[in-house]
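Quick one: the structure is below, and I'll ask about it shortly.
One chain of protein is taken out of this complex; the other chains stay put.
Think of it as A, B, C, D and E in the order they're written, each chain with its own count starting at 1.
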Amino acid sequence: MNQYQAFRVELADKVANVVINRPEKINAMNAAFWTEIIDIFKWIDETDDVRVVVLSGAGAHFSSGIDLQLLAQVGGELGKDVGRNAEKLRRKILSLQASFNAVDNCRKPVIAAIQGYCLGGAIDLISACDMRYSTSDAQFSIKEIDMGMAADVGTLQRLPRIIGDGMMRELAFTGRTINGEEARSIGLVNRSYADQQALQDGVQDLARQIAEKSPLAIRGTKEMIRYMRDHRVDDGLEYIATWNAAMLQAADLRVAVTAHMTKQKPDFAD
Amino acid sequence: MNQYQAFRVELADKVANVVINRPEKINAMNAAFWTEIIDIFKWIDETDDVRVVVLSGAGAHFSSGIDLQLLAQVGGELGKDVGRNAEKLRRKILSLQASFNAVDNCRKPVIAAIQGYCLGGAIDLISACDMRYSTSDAQFSIKEIDMGMAADVGTLQRLPRIIGDGMMRELAFTGRTINGEEARSIGLVNRSYADQQALQDGVQDLARQIAEKSPLAIRGTKEMIRYMRDHRVDDGLEYIATWNAAMLQAADLRVAVTAHMTKQKPDFAD
Amino acid sequence: MNQYQAFRVELADKVANVVINRPEKINAMNAAFWTEIIDIFKWIDETDDVRVVVLSGAGAHFSSGIDLQLLAQVGGELGKDVGRNAEKLRRKILSLQASFNAVDNCRKPVIAAIQGYCLGGAIDLISACDMRYSTSDAQFSIKEIDMGMAADVGTLQRLPRIIGDGMMRELAFTGRTINGEEARSIGLVNRSYADQQALQDGVQDLARQIAEKSPLAIRGTKEMIRYMRDHRVDDGLEYIATWNAAMLQAADLRVAVTAHMTKQKPDFAD
Amino acid sequence: MNQYQAFRVELADKVANVVINRPEKINAMNAAFWTEIIDIFKWIDETDDVRVVVLSGAGAHFSSGIDLQLLAQVGGELGKDVGRNAEKLRRKILSLQASFNAVDNCRKPVIAAIQGYCLGGAIDLISACDMRYSTSDAQFSIKEIDMGMAADVGTLQRLPRIIGDGMMRELAFTGRTINGEEARSIGLVNRSYADQQALQDGVQDLARQIAEKSPLAIRGTKEMIRYMRDHRVDDGLEYIATWNAAMLQAADLRVAVTAHMTKQKPDFAD
Amino acid sequence: MNQYQAFRVELADKVANVVINRPEKINAMNAAFWTEIIDIFKWIDETDDVRVVVLSGAGAHFSSGIDLQLLAQVGGELGKDVGRNAEKLRRKILSLQASFNAVDNCRKPVIAAIQGYCLGGAIDLISACDMRYSTSDAQFSIKEIDMGMAADVGTLQRLPRIIGDGMMRELAFTGRTINGEEARSIGLVNRSYADQQALQDGVQDLARQIAEKSPLAIRGTKEMIRYMRDHRVDDGLEYIATWNAAMLQAADLRVAVTAHMTKQKPDFAD
Partner (left out) sequence: MNQYQAFRVELADKVANVVINRPEKINAMNAAFWTEIIDIFKWIDETDDVRVVVLSGAGAHFSSGIDLQLLAQVGGELGKDVGRNAEKLRRKILSLQASFNAVDNCRKPVIAAIQGYCLGGAIDLISACDMRYSTSDAQFSIKEIDMGMAADVGTLQRLPRIIGDGMMRELAFTGRTINGEEARSIGLVNRSYADQQALQDGVQDLARQIAEKSPLAIRGTKEMIRYMRDHRVDDGLEYIATWNAAMLQAADLRVAVTAHMTKQKPDFAD
């Protein structure tokens, strides 16, 4: 595990805690943030000992979104030719998207724990996580519309699959702030907690539960749900059949059945 | 702005109010309705001064759906050859669908404000809008099933993306009437209001909010959400990157940032 | 109508009641279950007199899912070569999936009525039904994760279209049990009833309502909603136009209009 | 049939001859061209008496592509804001594409007859036709690359389905001119003729053959091939089954069988 | 192996020879044909000893297509209600398609050997095979157009992937007869032979070559090519990776490498 400028990462009991760690800047996403998050999720993917990830923000807020200085810097790199600027911007956006794709494509479940502000780019980020939990007074806003731009690192692509289409458009067009309780009622978060401590207790408990399951089964399950976001039911059925053709020959099914018979807790290999 | 037989259209403060205006016929959709709606949305699309649309019905009801006289007239045009009738009917249905596609494809957000009856074809229509708001005692019903036919101008295609699949089937199979409050609880409308006045106040306020945003950003946002209804997440990411490659070179981002710095309201060009 | 080992099937007033009938085994899905269900739904598809199906479980529970003896037997058939085992397993899974595809592809609406346990494979089964209703104390769990495997007969493919993506992942990763009331709040069931009697009254009443509609219109409606689960809005519009080009030449539209005019109940042919 | 500035249109024996008629400008595609072609194909679609279309160019050449004056004019309409220019250009391109979509979507088969130059936009145009025939010394070139731009009215979208992927890229990257004989060998044209007269004789004869077939069968066949360009085999099978469910009830099948039995030529209604 | 009315089936050296066996009727496809072909390919799929299939026609011709008596019989079953007729026809067509889907979905390669007439339904059939070989004077024609109908059992869906789009439309619109040599030049057959004996020698030799390969590798290869007909490159790459994750653990890779090292012929298990 490396040291990071924008994050603090800890591993305990097979749960990796990834904390955005710039509380003095409301965890704004600076240049270090965008590159380090790729390294972190590469490490998570390759480390068998990590089975679940909890993503949170240090301090009173989850994150205020992209750092405006970073935006300004990108603007400063543009030249005179509109076409070449367009190519540069297109590749820059694709590269920022790649940072959140690393979260989305992570083989292990990623749980977002949200308190305080969760604005702009932070919505893009939590849309790429598997599940979201918040305090009841957390504040969510698709802030990009107030920057005069359409959100371009994932909110508009992933959020419509999570919340209803009608409310999606209202939030994206107005940038209206909703709290944790309303977020729960539209399916943006699975549960809202009274305060930050209850939130942390809740997600850590959830993370531990998932960490005890067969890691092969969890990966297969995540891959299938991810796949269904974009594919047909018949393709999905063919895919899981091909996947499980190998996986059902693994030890895990036997371990689970034995544990079930002997009424003991199963112990799955990494 | 032209005069219309089936509609009343007004433009104020960048908000176009499009009112179905046959209250004595419960705003039933007659021949004029189907052609005029295309002209109106063409005008909206091409008029820079229009930024948002509010679609409503004059009188006590939103609309009772397609005018039965129109159906009878289509029936009267059929001949003896089943195959040639089929081709005629197919093209007629495609042509009716085109009227509501004009709403769906409109570059500006379209808000539906619904009171009283919203039956049959009216459900097809509001499914093609961006967002829906109603009085709490509005009455919604997928009436086509009681005409002995499957709805064919958009309800069955667009509504499953808006409300849950399970409730979708119940409503489509039974034609059961639900009120505004139940409509809200299943995501069919975003909010239900106590009465028609409160509804109008609510949607006009919402429309004004959206009209103040960057029109380029609103169009990009709408295009992306529309696109995601039918496309993969990875395709969507590539599309917004290509789109914003040009749009981030617009003045709007700069206007927004400046306004943000100076804590003033941004003023975006049409 | 044949006699079955794992089911009891009755037909009355155009409603087929299909009851899983191994209450002493908590309606676990044994070998007979998987083959008989295909025969039953083939019969339903081909019998004009059946217009709606109610699927339920005899006794105190809906079903505990796949019979573990069946799993053990499949395991016993495997040999030494991993590749040939993989091919055998793949085909076995595809064959189990085919049993639930028969439910999903049935031309008539299928209503699931659920009390008590609804575990593992039983979730896969109800995901393939059109609509779900339960008692408020029914217990739902995606049990496969605790067997050390990813669910592979339909839950992961069909359920994300029915409930929200975020809650889907929580339930699939943890196997957490939810009751009928929570199931209703996330859209898994359309309504939860106080007890088993109220549930049966409710679904039989619903079934009778649907049985009175035009069977052609019901089939078209079901086909379109099924189609939209996997297709684009524009493809769906073209498909219904082609479908209705023939169906609007049927008698049902005329029967319905006449009934509407004379304020009588329409009587549609099978 | 109207009079046109850029075209000459004639109808004889159910074959519509659409001739680009600006030979003094090498049939360059000017403003009139782009709007008139939509009107012409709308007329073709709606006129039962037209069963096949032959598209050709007056004089020594088929067409040199888009008129440079038109391009210059579009450039002149651009302002200072890159974003608003982008939106204007995007809509302009979509509107030019719509002109060739009208050819692609035409319900009747469209045969292109090509002699002399067929450059740039002319390739986009013939890619939207059903079939292509040329003189052996015709000259084809994807000229856009030499204008410093990627072709944007259909060549890059439709041609890869017609000729091989490898040769497609060579021609698009280099703008290399190929003659009618090489065009035939890679599938760009179905046949190349010795000279313009032989070409005209050939395509007129082909057009007459097609005009004698059942128009319903021809439309169904065209729709299915068009559909398969973009859809799955299983979707295509379902679509033709739904289509023919109505069409096999038409008189044409009976007319054809009777003609076959009596060894006479069938005479199909329009 | 059963006895069949419309076929003769033989198995030798792991090659199944399936011969359409009604030479006195030019191998027209009667009722027995359509049901027996499903049984035969089910048997092929389930019989490990069959590794390759050669499909041919007894006598001087491959097949003249669907038996007109069968068509007449279907017509005779139609009633008065256009809608109910449409549903009956739709299901009939889907059921005929299922017969050729059984060929397309067969896990073993299917080689078509064609001499004499190959008309109408016979083109649909060979389009569902893996590869096609013919005598140079074989005669191919998409005959359905001359029956006043669009082909509906697979030609229009599968053939455009095999031959070029331009020639596809010419043949489908005109029903023009092409011989084996032209068929080869457009990719409809892989090779054309001087006479029927040379054809049989050629395909039997090819079949034996394929029968010697690893059957797991052949099945994987066929599945991947079939899959790519309808899917994206990225999906295909993910699918083969999942498939080979199990298959590379099979003995066949080891057997092949050992054989390669010792320069002996590998002997793969069924």
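Convention: a residue touches a chain if its C-beta (ideal position, glycine included) is under 8 Å from a C-beta of that chain, and two chains touch if they have at least 3 such contacts.
These numbers come from a predicted model, not from an experiment.
Listed residues E:Ala58, E:Val74, E:Ala98 or E:Val255: the one in touch with the omitted chain is E:Val255. Contact with the chain not shown here comes from a single listed residue; of D:Glu36, D:Asp67 or D:Glu87, that residue is D:Glu87. Considering the full assembly, D:Met168 is the residue among D:Met29, D:Val54, D:Cys129 or D:Met168 that touches the omitted chain.
Between the chain not shown and the residues E:Ile66, E:Cys106 or E:Ile240, the one that touches is E:Ile240.
Contacts to the hidden chain, counted on subunit B, fall at residues 231, 235, 239, 242-243, 245-246, 249. Listed for subunit D, the residues touching the missing chain in the whole complex are 68, 71, 78, 82, 85-87, 89-90, 93-94, 97, 101, 104, 144-152, 154, 156-158, 160-161, 164-170, 172-175, 186, 229-230. In the full complex, subunit A touches the hidden chain at residues 81-84, 86-87, 216, 219, 246-252, 269.
Here is the rule we go by: only the chains that are shown with their structure count from here on.
Under the contact definition stated at the top, the chains bordering both subunit A and subunit D are B, C, E.
When the contact pairs of B-D are matched by residue number against D-E, C-E or A-C, over half are shared only with C-E.
Among the pairs C-E and A-E, the greater number of C-beta contacts is found at C-E. Shared interface positions of subunit C, defined as residues touching 2 or more other chains, are 82, 86-87, 161, 216, 229, 242-243, 245-250, 252.
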